[in-house]
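Omission of a single protein chain aside, the complex is shown with its protein chains in their original locations.
So that you can tell them apart, the chains are marked A and B in the order they are listed, and the count of residues begins at 1 in each.
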Amino acid sequence: MDVILVAIEHVDGAPRRGSLELLSAARALAGAEPVTAAVVADAGVADAVAPFADRVLLLEGDGLRAPNHERRTAALAAAAREAGATLVLMAAGRSGQAVAPRLAVRLGGSLLEDVAGLRRDGGAWLGERLAYLSRAVLTVRSEATIAIATVKAGTYPAPAAAGGRGEVRRVPIASVVGDDLARPGERRAAGRGRVALEEAEVVVCGGRGVGSAEAFEALVVGLADDLGAAVAATRAAVDAGWRPYAEQVGQTGKSVSPRLYLAVGVSGAVQHVSGMNRSGTVVAINKDPEAPLFQLADYAVVGDVHAVVPALRSALAGMD
Amino acid sequence: MDFALSDELLELQQAVRAFARREIAPVAAALDRDPRFPWPTLRRMGEMGLLGVLTPEAYGGLGLGHLAYAVLLEEVAAADASHATIASVTNGLPQAMILRHGTEVQRRRWLPRLASGEWIGAFCLTEAHAGSDAAALRTRAVPVDGGYRLRGSKAWITSGGEAHLYLVLARTDPTTEAGARGITAFVVERDAPGLSFGAPERKLGQHAAITAGAVLDDVFVPSDQRLGAEGQGFVLAMDALDGGRVGIAAQALGIGRAALDAALAHAGERRAFGRPIREFQGVAFRLADVALRLDAARLLTHRAAWALDRAARATKEAAMAKLAASEASVDACDAAIQVLGAYGYSADYPVERYWRDARVTTIYEGTSEIQRVVIARQLHREHGRSVPEPVT
Partner (left out) sequence: MIIVTYVKHVPDAEARLSTEGGRIAVDGASFALDGMDEYGVEQAVRWKEAGIAREVVAVALGPAAAETALRTALALGADRAVLIETDDDLDPVAQATPLADAVRRAGADVLFVGGKQADWDSAALGPAVAEALGWPLCDWAIELRVEGTTLEAVHDVDDGVEAWSAPLPAVVTTQQGLNEPRYPTLPNIMKAKRKPFEHVALAGVAARTSTLAAALPSRARRGVRLEGDPAAVAADLVRRLRDEAKAL
């Protein structure tokens, strides 16, 4: 019998979208088996997810209010053992990335990292994931009795109707041994509080072709604002000092797969493309007719970004 | 016979290729438009070891052979010809000459600074009226108490005015019978009183390889800065030329390779009449011929390098390599412009710069005509016919 445990991440008292999506994935995968949600330290969030799970384990204890990775790992390991989980679902993201492997090692399990198409085949969990800078698709299989799977936001749909009233059970977690481990300090938000890049539906990315920090602000940020989109930058734009690392998309930055990706003055080096080639619709605007990104674009706009982007903003304004 | 480069050399080649791509290639176009001597990148090339490839480790160099030198210099040239010219001159002419013919004191004095790139070296042989007929040079070296006074002018000095050290060929014996045997080699440092340089020459290409003439107005050179014996200078210079020619051949190959790569990339992307233009035989055949010539020249260059590492001289081999590589390079650049069409003619694309940079490779370090004279003379010699000894 499979028991699926979904780790719920939350921010400012609300569950993250990526975690909610996992509840609907769990429901689809579990069939008749129970779906358990694990919530660290926030009773309000526990209540919010309860309608979508059969059981909610509310993990409470010293230091779990603002947990570091080790404490989160300890809490989720306790929840997994408590629930008898055979599959633990976690959202991929900086936190999931750091905790899921720890959990796999701690529980003697396997890690299915950034998987899609999760399914069972003859007693083992399987899925697909990208490799080689997002150029290859691998089918991977867990060889352990418990699998930890991290899933990117947008892979599964948000939960629709509530599946059933889940009971919330409080589970006390003892202090993590060596509680003097990593102490997160003060947090500084990147950018101006726009949509988180990895969860955005629309992304506007600027590259070296934009020309300057001022032009980036005017063209790329302006267009992103018009579309309610997240702002991204190539390594070239970040190296030039125009944008912060948090906005970088590519091999050494973030991977995104929005519904719509607009690349402004981006030539399309492999290292950048690896971070965005799973996007739904790709628009590339560049004055170089031989820009590599044009090979990957649904719409290749050959022209000067300083003329095309303002025209695009006008056209969008006129649309509504 | 193993045509493959050794694992060690491949590793060095990879490292220099990555270095050249990261550090040299990005500044090439700007330096061509707004020329200045590329001190920042030269410093990094020095740290990298590229300015003392042949000099032994005991004097601060890499102690590698001519094959490694050719392979590594080609990588530099593929990123930018000017950097390769400056490197080739400082490596191959003053440094090699001081190494082979200097006293131990002289070696210790100059080689470490040249090999590390702290100092750049230059070579002063050519004069306004004496290029191919180099032995017709007129700069005088008059013996005085403690040394010599140099009087005359030199032309077309790569790194002229920028380099720290100049290897100057001057005439100690002015009698007409002396000819080449009246020439002596001297090492002159940049701040020597009486040494001045003209404004940089305005050239077709290789703009960053600042080239200027020099005036020697009674420049005093102490005896301990004479290289070799009086009257030996010309032979010393010719001796270094084999290595110098291998260096220039490697440089030409680098430029040609860059041009061929650009042409291949373009021919794969550019579409006309419904297909990429590389599928048209007119284009495909031209590029095949270019690749053939470059590859053949590379084999000749590596063979000359190999020969030089086994014996002190490889005159015919080096002349063949230089001739083949420089002409193949100019051909490759010409083909690249043609294949790129209008884009080939545009200053927004690097191909026209490759052509301008390559065009001098058939002229300096011995024109193509001189290389043919050298080859012909060697052929006759090998066939046992005696030929009057021309001075080059």
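The criterion applied here is as follows: a contact is a pair of C-beta atoms (placed from the backbone, for glycine too) under 8 Å apart; a residue touches a chain by one contact, two chains touch by 3 or more.
Only a predicted model underlies this, so the values are computations on that prediction, with no experimental measurement involved.
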Option from A:A43, A:A144, A:V171 or A:A213 whose C-beta touches the chain left out: A:A144
Identified contact with the non-displayed chain, of A:T86, A:S110, A:T155 or A:S267: A:S110
Residue of A:P51, A:P101 or A:G222 in touch with the missing chain, whole complex considered: A:P101
Residues of chain A (touch criterion as defined above) contacting the omitted chain: 11, 68-70, 73, 93-95, 97-102, 104-106, 109-114, 126, 129-144, 178, 180-190, 196, 198, 235, 238, 245-246, 248, 251-253, 259-260, 269-271, 274, 277, 280-283, 294-304, 307-308, 310-312, 314-316, 319
For chain B, the residues touching the chain missing from this view: 8, 11-12, 14-16, 18-19, 22-23, 47-50, 62, 72
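Simple rule for what comes next: only the chains that are shown with their structure count from here on.
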Chain A and chain B: spacing of chain centres that average the CA atoms, whole Å: 55
